[in-house]
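Reviewing the structure listed below.
For this view, one protein chain was removed and the others were kept in their places.
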Amino acid sequence: MIIILRVDAADADICAVEQKIRDMGLEPHVSKGIQRIVIGAIGDENKVDKEVLEALPCVENVVRVMKPYKIVSRDSHHENTIIDVAGIKVGGQEIQVIAGPCSVETAEQMEQSATAVATAGCSMMRGGAFKPRSSPYAFQGVGVDGLEMFQTAAKTHNLPIVTELMDVRMLDTFLEHNVDVIQIGTRNMQNFDLLKEVGKVQTPVILKRGMSATISEWLMAAEYIAANGNHNIIFCERGVRSFETAYRNMLDVTAIPVLKRETHLPVIVDPSHAGGKAWMVPDLSRAAIAAGADGLLIEVHPRPDEAWCDADQALNPEQLNTLMGELRGIAQVIGRSL
Amino acid sequence: MIIILRVDAADADICAVEQKIRDMGLEPHVSKGIQRIVIGAIGDENKVDKEVLEALPCVENVVRVMKPYKIVSRDSHHENTIIDVAGIKVGGQEIQVIAGPCSVETAEQMEQSATAVATAGCSMMRGGAFKPRSSPYAFQGVGVDGLEMFQTAAKTHNLPIVTELMDVRMLDTFLEHNVDVIQIGTRNMQNFDLLKEVGKVQTPVILKRGMSATISEWLMAAEYIAANGNHNIIFCERGVRSFETAYRNMLDVTAIPVLKRETHLPVIVDPSHAGGKAWMVPDLSRAAIAAGADGLLIEVHPRPDEAWCDADQALNPEQLNTLMGELRGIAQVIGRSL
Amino acid sequence: MIIILRVDAADADICAVEQKIRDMGLEPHVSKGIQRIVIGAIGDENKVDKEVLEALPCVENVVRVMKPYKIVSRDSHHENTIIDVAGIKVGGQEIQVIAGPCSVETAEQMEQSATAVATAGCSMMRGGAFKPRSSPYAFQGVGVDGLEMFQTAAKTHNLPIVTELMDVRMLDTFLEHNVDVIQIGTRNMQNFDLLKEVGKVQTPVILKRGMSATISEWLMAAEYIAANGNHNIIFCERGVRSFETAYRNMLDVTAIPVLKRETHLPVIVDPSHAGGKAWMVPDLSRAAIAAGADGLLIEVHPRPDEAWCDADQALNPEQLNTLMGELRGIAQVIGRSL
Partner (left out) sequence: MIIILRVDAADADICAVEQKIRDMGLEPHVSKGIQRIVIGAIGDENKVDKEVLEALPCVENVVRVMKPYKIVSRDSHHENTIIDVAGIKVGGQEIQVIAGPCSVETAEQMEQSATAVATAGCSMMRGGAFKPRSSPYAFQGVGVDGLEMFQTAAKTHNLPIVTELMDVRMLDTFLEHNVDVIQIGTRNMQNFDLLKEVGKVQTPVILKRGMSATISEWLMAAEYIAANGNHNIIFCERGVRSFETAYRNMLDVTAIPVLKRETHLPVIVDPSHAGGKAWMVPDLSRAAIAAGADGLLIEVHPRPDEAWCDADQALNPEQLNTLMGELRGIAQVIGRSL
């Protein structure tokens, strides 16, 4: 940890900072520049609160030297981690596309969706039985029955299922229904009690980025899961909040290379929630794969304009098919397969 | 609801939109301008999903006419709502200042804090027994024992207590410990299951704004609580995420008059989490009251630089005292008391 | 234009709004919904200020129906516009890559840069003789001499040149030096006097997006140039300001499909200024092309770590070569060439 003092710091101030550093179990190391005093604190900075040093009136700024995340950091594990979802490998040379409707509606809609997903060559299926909706008056998902409809449709086509867990009290039900991948949504990225609980099971977790989470906060949210024992974590970029109103969220394509550098875990992208309009999805999907994403999470619906939620952002089966062809071409260009 | 068609919309497109509107139970009303067709949909637009209309290829844009929030809207209740917290009125002519430490640490620290809060003339006390921390390795709060220490210290000084609920499974414990006001933190503003549960009790709720929540989303989060039966809701602005790095969050002072116009419920401000530095707190506190806030939520600690969390943002007892004097002066200028 | 009235609007209010609309030369058209009155104003809304209507106390919201941009709008010109830069076509089937150093330094550096650019198969060259630097104490560019060095090096390799104009008083000098494409930088996107002047010549203009400009403001900035007579405008996305600190700017890849839908003019991307680090440039470049960009503006330097500015973001000649190979592959997948 590096402590930069204010220009007017006196000798007594320096002593006080040194003492505080020693009290925390680190070793101070004073360095006098031409304008300012800088004090290095040698030791395990994860043991100390930087705020305690920032609270001292003579301190201008405190800079951490070590990364706050450990288990998820590439510093701790150099090779890419490949996560096994019922035999499907996420994070390896092969790119995985997960597709399906925004929400589970009926058995028939799920069967048609599963057919579309499998036909297009996607490897897993998504669908929400519990929906986080901005309005309490909007459709909230069909609930537990939806998990059953989903499994029935997906099994026929041999597709592992991905579905969102919102309430910690529902985790056992998810496990009983053999959910293959638990999705933690953007609004729950820092629901720490939920993170701790999914950290105690071994089911793979897709951790969506919070609406305005920094990459560092996102890595720390994953660290909550990892620190509780579950290392099967897949990051999912889904666009962040911005000042732009021409679309829903701003897809942060730069987050892909940054995450791939900072963590050994897989990174996928949800182009549907990013742009919020079906016509943008192919462009954003291609961009994500070209930028190095390990997979995609795409909305598809047998009849998008009849979807019970997010009707304007689902592809129809033909559009998904066409897109998959393009994505295979791009995967090949960058030495991957799909 | 108003549907603006694309320039190239044909007659068949117009018919399709009209039919869709009728299917939803509303009445279409076509209006031809010099460049574009605009279709009004007359009826209860809360019954319909705007996305279904936006999914039609001929539709450029869909504009809601009605506000999505009802119970919390000033349209539904013109007078200010005054919330009673153990006899203390929030949202009326009198401004209420809630102060206390970031987290409950020890019985002694809570007793000293309570003394400082009461001495300065604040009307309620804050303190966290469960802390939402970015890092799983940071201090997570003292837990249930903290609620007891808190009540013991606060009761001596006749101060109602405000404390944060993070986990829905802990609600009964909060009720057993007679928590006077349940705080929902910024990371849980859209934890809808938690909102539904606190909506089923009658304990007043302080609903902090999500880190990058729009005012409309925030009102809708409150609507989740209200729709479940609990109308005792206090909004708390605490700064939002921005591009600026010179301080922690950007205090959105404009949100105060906007909320006071949109809702009949009280609005308070947390200047401590906004700026993130103790030296900014007095300036931000005065600004909040001058802009019309109904109260403040301030961090104070008997010895800030020894605080177990957020050491750099707590005022000490003397600073709180001085600030209260200034706030009384401002309250008077705008015809209120404190 | 659509005027949505407040819930409590009285009959007299409605009359006042109708009168105001007629005063502006438009025709009012009142429509009574179940909760609110909506008034359509039929006519050329570009003649009127929406603020005048918003100033009326009974007005809740005013929504424009027409796009504020005309010449640059795809509504006014359905086909893609192809801009000819000394025989090179921008905006057509072929993708164009413009590369070169951040700033012109020496004749030798420019010759080596030009060789690298031409060898890699790029079609135009970039380089700044005048540099907009955040600090007055930083290197400000070599000035007019730089234009000469630049032209000398570029001509040898038959490369048209792209260089930034910051000061309206320097336009004649740019014309005298036969600058092929004038770049308007992010800080000058709304320097309206500069836009008007480059609108009066026919030299193609690359208009970079303002640091936090909405797509609509950006289109309006282009409209300034177009309205003055110069329709040779190329949009350049270069990342926008965000809350994220892990990189410099957030590349808004979604802006590409949105712009291609809204305007007939070409859209290119600057991946170097977006990410701000050389190691991110290949990923961002591939993403931009995959998302449909018509070209790229990339920084390359013969010896990046000796560059006089932005040393950390330039590719070296080999990296540029490798990248061009990948981009050719992606271009082919999406039916384009490079």
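Order as written gives the chain letters A, B and C; numbering starts at 1 within each chain.
The rule is short, and it goes like this: a residue touches a chain if its C-beta (ideal position, glycine included) is under 8 Å from a C-beta of that chain, and two chains touch if they have at least 3 such contacts.
All figures in this text were calculated on a predicted structure; none of them were measured in a lab.
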| item | value |
| --- | --- |
| Selected from B:Met125, B:Ala291 or B:Leu338 as touching the chain missing from the view | B:Ala291 |
| Contact partner of the left-out chain, one of C:Val30, C:Val63, C:Val144 or C:Ala227 | C:Ala227 |
| Chain not shown: contacting residue from A:Ser31, A:Asn178 or A:Ser337 | A:Ser31 |
| Selected residue (touches chain absent from view) among C:Val7, C:Val144, C:Val168 or C:Ile334 | C:Val168 |
| Chain not shown, touching residues in chain C | 46, 49, 51-52, 54-56, 68, 132-138, 166-169, 187-188, 190-193, 196, 210-212, 217, 220, 223-224, 227-228, 241, 277-278, 304-313 |
| Contact set of chain A toward the excluded chain (per top definition) | 2, 4, 7, 29, 31, 33-36, 38, 40, 42-44, 63, 65-66, 75, 212, 241-243, 245 |
| Those residues of chain B which, in the complete complex, touch the missing chain | 212, 214-216, 239-240, 242-247, 250-258, 261, 274-275, 279-280, 283-284, 286-292, 326, 329-330, 332-334 |
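Following the convention adopted for this analysis, only the chains that are shown with their structure count from here on.
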| item | value |
| --- | --- |
| Distance-maximising chain from chain A - centres being C-alpha averages | C |
| Separation of chain B from chain C, taking each centre as the mean of its C-alpha atoms, in whole Å | 38 |
| Chain centre separation (chain A, chain B; CA means) in Å | 26 |
| CA centroid of chain A to CA centroid of chain C, Å | 31 |
| Per-residue overlap in chain B, given as positions that touch at least 2 other chains | 212, 241 |
